[in-house]
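Yeah, one chain of the complex is gone here, protein chain that is, but the others are all in their spots.
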Amino acid sequence: MMRKSIMYTLLTLAAIVMFFPIFYAISVSFMSTSDIAERRVLPSAVTLENYRNVMTSVPILHYLRNSFVVASITTLGMLVVSALAAFIFAFVPFRGRQAVFLLFISTLLIPWEATMIPNFFTIQSLGWMNNYLAMTVPFFALAFGTFLLRQHFKTVPLELYEAAQVEGLSKFQFFYKVVVPYAKTSFVTLGIYGFLTTWNMYLWPLLVTTNDSVRTVQIGLRRLQADEVATNWGLVMAGAVLVILPTLLLLAVGQKQLQKGLTKGAIK
Amino acid sequence: MHRSKTVAETIKQYRVPSTRTFWQKTANYRTAALYLLPSLLLFSVFMFYPMIYSLYLSFFFTDAQGSATTFVGFENYLYLFQQASFRNSLLVTLLFVAYTVPASVILALFLALIANEKLRGIGFFRTIFASTLGMSVAASAVIWLFMFHPTTGILNAALGLIGIPAVSWLTNSTMALISVSITTIWMNTGFSFLILLGGLQNIDEHLYESARIDGAGYFYQLRRITVPMLSPTLFFIITITFINSFQSFGQVDILTGGGPAEATNLIIYSIYREAFIYYQFGPASAQAILLFLAVLVITLLQFKFGEKKVHYQ
Amino acid sequence: MSITLKHMSKSFDHETFAVRETSVSIQEGEFFVLVGPSGCGKSTMLRMIAGLESITAGEIYINGTLANDMPPNKRQISMVFQNYALYPHLTVEENILFGLKVRKIPKKEQKKRCLEACDMLGMTEYLKRKPRELSGGQRQRVALARAVVSQMPICLMDEPLSNLDAKLRGQMRTEIRQLQQKLGITMIYVTHDQVEAMTMADRMMVLKKGEVQQIGKPLDIYNNPANAFVATFIGAPPMNVSNVTTKDGFTLPLTKDITLTSTVNLGEHKEILVGLRPEHIQLEQTATSIAIPAVTKNVEILGNETVMTCLVGDHEWKAKVPGQWNYSEQENITIYVDPANITLFDALASEERIECDLFAKEMAVVHGGSGR
Amino acid sequence: MSITLKHMSKSFDHETFAVRETSVSIQEGEFFVLVGPSGCGKSTMLRMIAGLESITAGEIYINGTLANDMPPNKRQISMVFQNYALYPHLTVEENILFGLKVRKIPKKEQKKRCLEACDMLGMTEYLKRKPRELSGGQRQRVALARAVVSQMPICLMDEPLSNLDAKLRGQMRTEIRQLQQKLGITMIYVTHDQVEAMTMADRMMVLKKGEVQQIGKPLDIYNNPANAFVATFIGAPPMNVSNVTTKDGFTLPLTKDITLTSTVNLGEHKEILVGLRPEHIQLEQTATSIAIPAVTKNVEILGNETVMTCLVGDHEWKAKVPGQWNYSEQENITIYVDPANITLFDALASEERIECDLFAKEMAVVHGGSGR
Partner (left out) sequence: GNNDQNEDTSANASEPANSNEQAASNSGSDDRVEIEFWHGMGGGLGETLEELVASYNDSQDSYVITPEYQGSYEELLTQFRTVGGTETAPALVQMFEVGTKYMIDSGFITPVQEWIDKDGYDVTQLEENILSYYTVNDQLYSMPFNSSTPALFFNEEKFVEAGLDPENPPRTFSEIKEAAELLTTDDTYGFSMLGHGWFFEQMIATQGVDYVDQENGRAADATEATFGGEEGLRVYEWLDEMNQAGTFNYFGRDWDDLRAAFQNGDVAMYMDSSAGTKDSVNNASFDVGVSFIPHADEIDPNGVVIGGASVWMGSGISEEEQAAAFDFMKWFNLPEVQAEWHVNTGYFATHPAAYDEDIVATEHEETPQLRVPIDQLQATVPGTATQGALITVFPESREQVVTSLEALYQGTSPEDALSQAIEGTNRAIEVSNRANQ
């Protein structure tokens, strides 16, 4: 009982601290300029003005659709490519594997600033400018995802590998029949992560697109801000909320999935 | 009968040379090659090639179009080391890493632990804790920028309420780095939380049952069971947070732009500025290479010493 | 410490019971054995007593205190889990000492207990290994050692010897029993091994689908099983049970030729089960036994015992006889049965045992002491 | 399919052997049982045959082909793991059908086999559960079902019945044996259960610390154990073994008063172990037995058998007699032993058995058929 109430107290406090910025952003997005200037936490009167302005100033729905397409494709591709690599690093030993793995990890260390310009030229020479390909394919291979999945694959009990071998499974069958379902949670996690990071990319999509046909929502968000004139915080927050809303929803859904998909071990 | 024979002798006497053909022996290599091919291909094109290109550029000055024109040998590197600003960047980066990594991991672990309880409504809390994962760097930074706002910011307003004078969150050299760190920690937490929670839930319940019977207290269980069993996940999170910390860019760009007086000029930001604002790819590449090497060394050390402490199944 | 269960029940799915209204009082220092078919709720019951599984209904008292909500560590128990639950990241030694370290037992005492336990279990040379590097039986012994060193007043063991060889198991039996008596531990012990159950238990409880069938001293249960289930469950091979109908309430036709007579009227029991333990079928005539012709169907020689399956009339009966008997199949033999060894059960009323003495119809036999 | 091992050895640490120079040839359709103390290398051997553990030295042939490097899925085996190795994310049904799906057995056939196996194992109602919602014995049955449905020509089972109750285990024994014979499966079966070993095995191999002690038919091993280890390992309770020294090579003083005489000169064997099975100590005189005074020390009644520990001279012997005997401790009794049932072992030369016939000194007894 005691323990329960302590837990709830901790949870509530932590939730307030963690969620405050998001809550505040949402709150501000419904405020009028004067409310904002008065540093209110809640709007004195809820106004939809900011949203109306966002909708009229940028083609936000079109951007959202593009973002959705890009993020979905990237997530899928990334899951497949990373999982394949992670499987090798967890289950198929060969001489020099550790070295190859570190080579993979090393790509995490490469500052993207250093790769952006050459990559841009690559994209250009491939003729992928203003194309979804430019925003998806380069992100299919992800050391981060490989690393994440490898860590989880390594917790698959060895006995299952043995049992599968005895049952006559080929490596690939073991991979998709045992490892993938076993590590479902980390796939969901990585999927969410991949989707969100792609969703949140800004500079790269800006670079490889020159017109609105395939541009994503973060660019739209950036369009709400300008330098030499006063920032309209309510508008900016409304934009931010519109951009994070889909991802927050996805997260809530994914979180449910995660909870359902738990496979607590019981090999014996 | 064979009491006296050692293992070595037995092996010598009865070892059967492997009958596997070359084709069979290399089966693993072939599987590996096949599975790794997509990754390696993409990495080569989008990671290794640019990196090598960067290495090349780092020995040059580049013209206004960004193409290498003047070979300068190690001048870019030497200049960096002479420069107080680069040394400052190094220091600031290390400080930033020291502020953010332990705090992020500990905060996320704490949240994961309290969210791992079987309580009514826990799903709600989990979603809340994971929510920062859904925030783009840009959106997060903008929100924090507004909260840090010297006049309209809610933080100073709150401080004012309890009678504390306004803090120059982003314009004071010491505070600015802390403010950026706070934002970064907040942003990192959602993801780390989710991963750690997953790790926690994969720990066999029986181990805790046994420990509970022994009367192990919460923290004892944490130290002796949870952390060791969670070690693969923790190792992952620490490594990733660490690397991410070195690469934190967006929040710096939006919150401080490297200022005030370079107090938040992390190397990665410095690279960005050099490359995309000054358009000096030579020095930018040199910094990128140095950053790469530094993180590489630390990561290698982490794998060498850290992964030993990790318990895999 | 004593343990009292009152109508304790558990349901996982709120449709079926895993444990149903169990009431029993276990005395301090008692060695209490739980037996029952696989999946009947033994482990669940143990886990409820340990506080690891919530109690759906009913009460549990430990030392007289209501303990439904008492956390496991307050219950002063040690436990051997059916699946061992070893810490994979700790060595054997660390696994064994885990609980002692938690309770801050002095280092020296820890060392002593650990060595004693490992000595007893033959695990001394494996102290530095991780569980992964142990054989199945060795893992089980680590789990056992963990419970042994803790010396808690209550000890719960879930099939702690199932993966050990017969010889070691025999030793362990004695050791555990001695230790339990020396320290006055209240032991609740789950086993599938008949010998363990019979030799170790002060009292024993037979479960079936979560419901208690009988509680009592092992011999009492063996000799006076409450119902056909208990009768067939205790004893290996199980008691032979055949369906017989009485016409007049006193005579029971066992085969075409042989009919048993009851001292009491069985008329109220419509359908009757006749139970006869394989050990009670002999191949040599004794004073009180009747001869019954039979045909061998299958002969299994287990060292110095032989288990024969024979057809007796329509019934297929197993007989366990000492020595090695090399009958082939389909041989005509004569078996000898003492009617006093026959137990009757009502085939309908939960297959309960019917109290009565039996005679063979042909002759009035003198009732002898059972088994001698 | 036949399996031949030649000097097969395994060492995990390159210092000690887990399995040492094992050579044996297992015929197609044979039921081959491995027994030995916990940690003696049974599982390791099974895993080597399955191809899950590399072979340190020696050869393994499957159907005549050298298979040292053959991957597990080429060996056409099915296996029951000692720790079950169930897929936690699959339901019982999916677990059972896993292998069949992989091998693209037609859906209908899958269904049929699954239902048959579940029926046999009493798991039909649990098909939709996940492993962690099952009891220990139920999990083991899933593991067993998985092997049963696969119908591979070679089947390896590592203590597949250890967590089942005696009754179910008895049924399973018969079922497995029947299935194996019906399908002509080559079975290698690890067990700690004496009854399983004796009744199921065509041949049986006794291991000790990785080394083969004896290979043979169960009854041969029981009757003619190669050495004292085998003799004490097979049979429960184990054979009584006492140290005796012969002075003249022909006489063996068993107690102060009773001396045995050998037909052959035992002079070359300095120290001699006298072995006598508990089942061969009787409480009633027969024609060929000698009477020996003894003092009871401990009496355990196991239903219709009683195990008594008695002091015979300096020796502590266990006796297993049919029936329930209610002796108390420290009672003086007389036990009867047929000298023909006594086995001698050289106490030094690997404790090997000494071939010889024995008489009691006082009287010339007629040598009778063993056990009858």
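Chains: A, B, C and D, in written order; residue numbering restarts at 1 for each.
Throughout what follows, contacts are C-beta pairs under 8 Å (C-beta built on N, C-alpha and C of every residue); 3 or more make two chains touch, one makes a residue touch a chain.
What you see is a predicted model; the values in this text were computed from it and never measured.
Student: Which displayed chains make contact with the chain that has been left out?
Tutor: It touches the following shown chains in the full complex: A, B.
Student: Of the residues B:26, B:116 or B:171, I need the one that contacts the missing chain.
Tutor: B:171
Student: Going by the contact rule already stated, which one of B:54, B:239, B:280 or B:299 would touch the omitted chain in the full complex?
Tutor: Once the missing chain is taken into account, the touching residue is B:280.
Student: Give me the subunit A residues in contact with the hidden chain, please.
Tutor: 33, 37, 56-59, 61-62, 117, 120-121, 124, 129-130, 203, 206-207, 210-213, 219, 222-232, 235
Student: Just checking the interface: what residues of subunit B touch the absent partner chain?
Tutor: 60-66, 69-70, 72, 79, 85, 145, 149-152, 170-171, 173, 256-262, 273, 276-280, 282-283
Heads up, the rule we're going with is that only the chains that are shown with their structure count from here on.
Student: Go through A-B and B-D and name the pair with more C-beta contacts between its chains.
Tutor: By number of C-beta pairs in contact, A-B is the larger.
Student: Could you state the distance in Å from the CA-based centre of subunit B to that of subunit D?
Tutor: Measuring from centre to centre gives 56 Å for this pair.
Student: Any idea how many Å lie between the Cα centroids of subunit A and subunit D?
Tutor: It comes to 58 Å between the two C-alpha centres.
Student: Provide the C-alpha centroid distance between subunit C and subunit D, rounded to the nearest whole angstrom.
Tutor: Whole-Å distance between the two chain centres: 22.
Student: Counting only residues that touch at least 2 other chains, which ones in subunit C make the list?
Tutor: Subunit C, residues with two or more chain partners: 83.
Student: Which positions in subunit A touch two or more other chains at once?
Tutor: 157, 263-266, 268
Student: Using the touch rule from the top, collect the residues of subunit B that touch subunit A in their complex.
Tutor: Going by the criterion above, the answer is residues 28-29, 31-32, 35-36, 38-43, 45-51, 53-54, 66, 110-111, 114-115, 117, 119, 122-123, 125-140, 142-144, 146-147, 152-154, 157, 186, 189, 191, 194-195, 197-198, 201-202, 204-205, 232-233, 235-236, 239-240, 243, 246-247, 249-250, 268, 271-272, 275-276, 281, 284-285, 288-289, 291-292, 295-296, 299-300, 303, 312-313.
Student: What part of subunit B is in contact with subunit D in the complex they form?
Tutor: 1-2, 7-8, 10-11, 13-16, 18-20, 24
Student: Can you list the residues on subunit D that touch subunit C in the complex?
Tutor: For this pair, the touching residues of subunit D are 12, 35-39, 42-44, 82-83, 133-138, 140-141, 158-159, 162-170, 192-195, 198-199, 218-219, 222-223, 232-238, 277, 279-280, 300-305, 307, 322-324, 370-372.
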